[in-house]
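Chains shown are a subset, placed as in the full complex.
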Amino acid sequence: MANGADVSEFDLECSNLTKRFGGFTAVNNISFNIPNGSFFSILGPSGCGKTTLLRMLAGFLEPDEGDIRIKNRSMLGVPPNKRPVNMVFQHLALFPMMTVAENIAYGLKRQGVPKAEIAVKVQSALDRINLPDAGPKRVDQLSGGQKQRIAIARCLVLDPDVLLLDEPLGALDLKLREHMKVELKQLQSQFGTTFVYITHDQSEALVMSDQVAVMNNGVFEQVGDPQDLYYNPKTAFVAGFVGDTNRWKGVVKATSGSEVQVATDDGLTLTATGIGQGCKTGDAVDIFVRPESVALSRSADALSGMENRLAGQVKNVLFNGANSRILVQDPTNGGEIMVTLPQTGEFNDLRAGQDLHLGWKLSQAKCFAQEAGKASGAEVA
Amino acid sequence: MKLGNSSKLGLLLLMAPLLIWLFALILLPHVDMFFLSIREKVAPRVYQTSMANYMEFFNEPLYWNTFARTAVMSILTTAITLLIAFPISYYIAKMLKGRMKAFLFVLCLLPFWVSELVRTFGWMILLRETGIVSSTLQWMGVVDGPIEFLYTDATILVGLVYSSMLFMVVPLVSTLESLDDSYIEAGYDLGGNGFTVLREVVIPHAMPGIVSGCIVVFMLSLGNYLTPVLLGGKDSLWFTEQIYAQFITRFNWEQGAAFGFLLLILSSLIVWAGLKLSRQTLSETMG
Amino acid sequence: ETLRLLTWGGYAPENVIELFQKETGIEVEVTKSNNEDMISKLRATGGSGFDLAQPSQDRIAGAQFEHEIYKPIDLSKINADLFIASMMDGTKKNTTVDGKVYGVPHIWGTSGLIVNRKEAGSIADYTDLCSEAVAGKVSYRLKRPTLIGFAFSMGMDPFAAYDDTAKYSEIMGKVEEKLIDCKSNVKSYWSGGDALMNLIRSGEVTAAMAWDTGGWKLNQENADVTFVAPKSGALGWIDTFALPAKTKNEEAAYKWINFVMQPKIAAMITASAGNFTASKGADEFAEPALKKQFQDSFPPEAIDNIKWYPPVPAGLEDIEGKVLDRVKAAQSN
Amino acid sequence: MISSIPQSRTFRGIYAAYVSLFFIYLVVPLVVVAVFAFNDSLFPSLPWKGFTLDWFFNDTEPRLGVFHDRGILKGVGVSLFVAFWVTVLSLFVGTCNAFLFERNSFPFKNVLYVMALLPLVIPGIILGISILVFSNSLVNGVEDLLGWELEFLRPGLVLVILGQFSFITTISTLVISARLRKFDLSLEEAALNLGASKMTAVWTITIPYLKPALVGAGIVAFLMSFENFNTTLMLVASDSPLTITMFDRLREGSTPALNAISLLLMIVSAILAFISILVQREKGVK
């Protein structure tokens, strides 16, 4: 797009990137541009090619086809140590034989920055990540979250055009990960550096990013802001992978405008909004309904306004505070539906074995052409 | 991943030391030794190619008796060392923690840090007829005359087992340490007792360590010279002694080379059989 | 500058080395060894690695013929006046190969018996070592002198059979049998002179076949122990000077030879080694005690009875080697 | 079985007794050697004739102390020289091998790897004689063909060093490889990513990481060289390393000077062992 222009609004532009390993295409003809100073995430399941893509950006792999331009300069043939990008590795790769300060100073030393200046820069980096006294510590004296921040500081002190992050939170424990999500986002806006962040955890991508690319089998299925991906998925894969959801497989029986009548494999008839191609009569489709979109009621009447209605028995109450759900067993076929309990606390007294009515609107059931075979995603049931 | 494209030249440079080492110091010398071994001395300064030196080994009971004796004693040494070392290694690896563990482990290494000659020397001082053991026994009144403990097969075993201990303890301790306590606990938790857990969990896990320890101990015993010579006295004829004798006191390099080769082949066979029996491979156990 | 000397224990005592260095500035580096070892070392090095060796006179010709490890001696560089002429001549004769002389004499002595007279007074010949009286308290070397000694003591003449391989093999066969038989009597086969002396000192051994000098040294500590010339005759040897084929410091070697053959120096070596030298006039400086011991051990008829080793023809050692191996490997009962 | 499994008191008692006996077995010969270094007697055996330091410090025969014994001092010197070069060479080649095997793939890699392990299972004496035979053929061949005298390939210190190097390298290769295998390649990538060249990355990151293995392998190499007998015996000429000197002494009949030098060796070895443990345990480089 902006190719050829002298000054670009994009820090990073990739065009038609392809990488093959033997006969296997790990990254398949991907193009994208990342605006200056934004937080860009690449979200996809394990093995979809995220790391491969990132390593091409860092220069550890040469693309088979396509071009990578950073600040409008092609990176083809530029070795990793000459690229204006830095990378935060999955396991951080902090140098264990050096102190924190030496770690941060490493890149500056390589650039031949004078000693005195290095000391100043290192200290200011430590200040900015809120660890002013960590300099003389050994790496193994730090907690997981502190290491995380040091790894980022080690890169940012070099003032890269683009910072690459390969699932940097993967190794942290649950609580810390929650905390670091918020912190990382804040660091990014504070430094103003462009972040390219890869993860297979949708909540990380959603919480932190300005833009998210959902990747699958070496291609980007959809690129957009988090709300966009969550509320308007363009493909079955995105619908299944981003956010929790219930999924039914079925065959289209009839259509009327974007409204689709589907007979599911387990014998229900559901009405959904068809999206994209492949929701014509006779097509095999997937239907997705988010657990929070399903309305609960003790009586069938209250749900009369809904296009889809079911009755079922509570199989399991998965109490989790504000995030509680129930597993409702569908009487006709034994299939299960996951439903989020309303925050109002209205159904807090539900117990396993009770009967319940469920319903959801046409607009909240999304119908997509079925994914090719294997692909699954993150559906709960 | 490859860091940069390490060129063919770089690879070759990196490989050069290995190739020089293996070819100039291991492979070619053995090939040459083989050629020497098939050279028969028919008269002073007259040689011809033949297997005579090998035939000599099989025709002269003295030689293969010595060989068999050496092999049997080495296997015995290996077995005894394993039996003694296993409980010790287990104790160090699993029953001790922290400082005591490190201390005892280092203590096990102690004899190794001192040369074999010194160790054997110590045994000689202890075991000779006028030595400490004999004198102590007399002083305690257990025996009335001095006893010679040196120069018997048992003494050789004592010395060999002593020298071998380290090479058994180290691999055993490290494999046993790598066995997480929770496997043993799980074994008990599921109803096992000391014996069954040992047999079904601990020993299978320690197998690579056991095998590598056994190989090293066996080879070291087979190839030992000092201990049998110094502790063995008049009845000990160790096969290495035969090889040395051919080289040093008989100046018969051809025969010595043939013996060397036989030792190599037979020891390889035994090690190979051991590996097969225990279903291990050399690179797994040693590497 | 150094002189690398391959020799026997006691042949190059510290005090002599110091004097030599003072006089010539040459350092002496001593490697202690024995006949077989000298030959095998020189064989392995192709005659390099040492500047001067001291094998026995009978072991030079055969080794030289087979392995060419020595270089001829330039007799003009040797001060012949320092040598007892008869020994010089005998040695020259025995060490000549292809008309070239490879050795000059240095030290001579005998092998015989060392006996603790109190406990093993009955031992008078090699074969007596196999008697019940000294069971378990006997030591000898598993080396060729033992084979020769036993052969003589068993009434055979191995030297006469040197040129008749078959005959020699037969003799050795008998000796082998005897030695295997005798094995249970043996405490251990000694390999170094001092080691044997320690065995006798501690009382673990009371009778041994050994060099005369050891017996005399022990005699000074314990009057019961002494060297006895066996009935069948002591075995007489002469150790020589021989030049390794690739000696690097020939000059120093000649200097050393001429230096140590001076009577006074030779006497110092006698004091250390315990044996007399081929140095003319060294007797005069030798300790009277040693002379006395010599005379005690060697009444005139015993001197006449000394069997001097003739040169060993190449090939005999293979026969002996196997005999020795079999003896070593045999189980004592 | 382990501390969390209750065991009967008797069992634990017997086990502890067994372990104690074992350590007595281990220590006694060394203690005996050490103690007799102070025996005021001409040979290292009972009876105890009183305490003396002569075997260390006396300067006259026959009670020549080690510090005045030229043969032994010379032997120590030679051994140090040999051990130094064996250590340097085997560390260098071991490091190359580790990088080669852990970082590269090439034809016949497995064959070469097994070959590199072989010296561990070849008896030392055979290594010694094969190298002796081969160098002999080589020297004689070259001399016959070209008339050059390759003196250094005759038995002597060069061959001793090569002979020991030939199997000690296997050990250093194994020790260094084991550590390099644990090295997280992303550390090197991180260095590249931070602007280091390939060489700089290896030098500033990988080599420091290997340091404990290098020190450990170095100490092991040094000690193995220092105490090697079997291979060395076949390859020495006039310069004998200490073990050979000591062996000759022992065969000849020894004085307690031998105990004295043994005691000194033990002390030095213990110090080296201590250093290597300290280095291996050094925190932050686990």
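Of note:
Read from first to last, the chains carry the letters A, B, C and D; within each, the first residue is number 1.
As a working rule, contacts are C-beta pairs under 8 Å (C-beta built on N, C-alpha and C of every residue); 3 or more make two chains touch, one makes a residue touch a chain.
These numbers come from a predicted model, not from an experiment.
This file describes a complex whose protein chains occur as A x2, B x1, C x1, D x1.
Following the convention adopted for this analysis, only the chains that are shown with their structure count from here on.
The two chains most heavily joined by C-beta contacts are B-D.
Centre to centre, using the average C-alpha position, chain A and chain D are separated by 55 Å.
Between the Cα centres of chain A and chain C there is a gap of 92 Å. Chain contacts: chain C has residues 44, 202 touching two or more partner chains.
Of all residues in chain D, those touching 2 or more other chains are 45, 132, 189, 192, 234, 250, 254, listed in ascending order. Touching chain D in their complex are the following residues of chain C: 4, 6, 9, 13-14, 29-32, 41, 44-46, 48-50, 191-198, 201-202, 246.
On the side of chain A, the complex with chain D involves touching residues 58-60, 79-82, 85-87, 89-91, 93, 95-97, 106-107, 110-111, 138-140, 154-155, 158. In the complex of the two chains, the chain D residues touching chain A come out as 184, 186-187, 189-197, 200, 204-205, 208-209, 211, 283-286.
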